[in-house]
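With one protein chain withheld, the remaining protein chains of the complex are depicted in position.
We call the chains A and B, going by the order they appear; numbering starts again at 1 in every chain.
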Amino acid sequence: MQEQLWKSIVLVRDKSPLVQSITNYVVMNNTANALLAVGASPIMAHAHEEMKDMVSIVGALVINIGTLDDYWVKSMHLAIAQANALHVPWVLDPVGAGATPYRNEVLEGLLQLRPTIIRGNASEILALASKHTTPTKGVDSTHRSTEAVDAALTLNQHFGSVVCISGATDIIVHKDKTVKLSNGHPMMARVTGMGCTATALTGAFVAVHPEDPMNATVAAMALMGVAGELAAQRSKGPGSLQVNFLDSLYTLRESDFAERLKVGA
Amino acid sequence: MQEQLWKSIVLVRDKSPLVQSITNYVVMNNTANALLAVGASPIMAHAHEEMKDMVSIVGALVINIGTLDDYWVKSMHLAIAQANALHVPWVLDPVGAGATPYRNEVLEGLLQLRPTIIRGNASEILALASKHTTPTKGVDSTHRSTEAVDAALTLNQHFGSVVCISGATDIIVHKDKTVKLSNGHPMMARVTGMGCTATALTGAFVAVHPEDPMNATVAAMALMGVAGELAAQRSKGPGSLQVNFLDSLYTLRESDFAERLKVGA
Partner (left out) sequence: MQEQLWKSIVLVRDKSPLVQSITNYVVMNNTANALLAVGASPIMAHAHEEMKDMVSIVGALVINIGTLDDYWVKSMHLAIAQANALHVPWVLDPVGAGATPYRNEVLEGLLQLRPTIIRGNASEILALASKHTTPTKGVDSTHRSTEAVDAALTLNQHFGSVVCISGATDIIVHKDKTVKLSNGHPMMARVTGMGCTATALTGAFVAVHPEDPMNATVAAMALMGVAGELAAQRSKGPGSLQVNFLDSLYTLRESDFAERLKVGA
């Protein structure tokens, strides 16, 4: 499996896919830099007048609701409509799912459009699935990824999306397949937008693997984890981690990737 | 006093308070990172539909008018109304006060809502107070913090806010108390958003000290100054300063803090 994942990393570097992101203000700069560091080409645009045209020229679309408002939600719907019409894969990052009724309502509308891939932390995946499950307990802000597997399966069954629960262990589910990744470093949680970056990179990988969103998601998360781990080793704190992480994405070699990757089912 | 301030720093690290910011586009990424580096949890949202709900779950609210427009000003009012209703402390950063009549008008409206804390540079504090004082001279762009003490006292008397004038010497005033801090480094002025970061951190500190906004402000400014000073020592320029500053916030130890802190009345 590690060889297959590495091939995907090389493919992104070689093909330099265009990825259109409608994402939040906080992370635009670092997700654009992460996309560039892996070899992809980021586009960030949101004007209603150009959503259809922009989506027509890209390999994937990333939708992140972090700093949503009505204008941006409409941009998302316009972009997704075109993505679905042209079979452009799209990835949903349900930032802050469960935090407010407005966020939940917007997310429910986006789910109905059947994202190719959904990536969130355990609390977000639980909140996202809660309308579609018989609730057994409340959603609070800190869950381990293993607690959200049933929620992920529910989302996969209802909407057909590959679902990635990211955390100390990343769990990616699709139909009867489950992959677990155990790379990464706790300090990554002290850099803003690391989750959003994972989602953006997933967009780059599914752009070169539209036929296999499961593999694309696993490859993106594996790259995140290994590059983050390597970067953390060289970093004194979250400031240098952010810098070293971009360098690691750019310089990562197959030998380092193979040596560190912790993947299981 | 140094021991009390250090206790506040530890309290933020332990409690990891949620801080909602309505801030400017330029600094969202680095203020979110600074909040994470000190142990707090940043939220940045502005949709009118969710302001009330967001403010209901946080420990403090930060209002920064840097890149304001009418939509965002309304977001600020919705958020502050809920903060005041729930006694959630809120901090005002009057970026660019005095630069345009629009900014002054918006700020006057925000002042009437009685911010818990106001943090600005000397020129901003002078501009902010000018409507509430008998003007003695014009407001230009470069003032030393000592020149704005009377303006800070006026604001404190009218609106009850703790007022922090930041500069080479930071001066924090509240009723008959004044604290002066002399840490920091001139190169910090060459990194965008260092003032905004100070305001954001003040939000984290008042979230864990809602009963004592004066102490919260002093602790936040002391941390800014000492961490900035330590970072500047290791930095070649403003690029590395920004990185090292986040690392310093994250790694700062009591011994370094105690050794460097320059506090007086």
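FYI, contacts are C-beta pairs under 8 Å (C-beta built on N, C-alpha and C of every residue); 3 or more make two chains touch, one makes a residue touch a chain.
For clarity, every value in this text was computed on a predicted model and none was experimentally measured.
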- Item | Options A:M44, A:A81, A:L113 or A:V263, residue touching the unrepresented chain | A:M44
- Note on the structure: Cross-chain touch to the chain not pictured, restricted to B:A45, B:L111 or B:V191, is B:V191
- Message: One chain isn't shown here. Among A:Q112, A:Q157 or A:T251, which residue touches it?
- Response: A:T251
- Could I get the residues of chain A that touch the absent chain, sorted low to high? 25, 28-29, 32-33, 36-37, 42-50, 53-54, 57, 71, 242-251
- Touch rule applied to chain B and the missing chain gives residues 24-27, 29-30, 66-70, 96, 99-103, 189-193, 235-240, 242-243
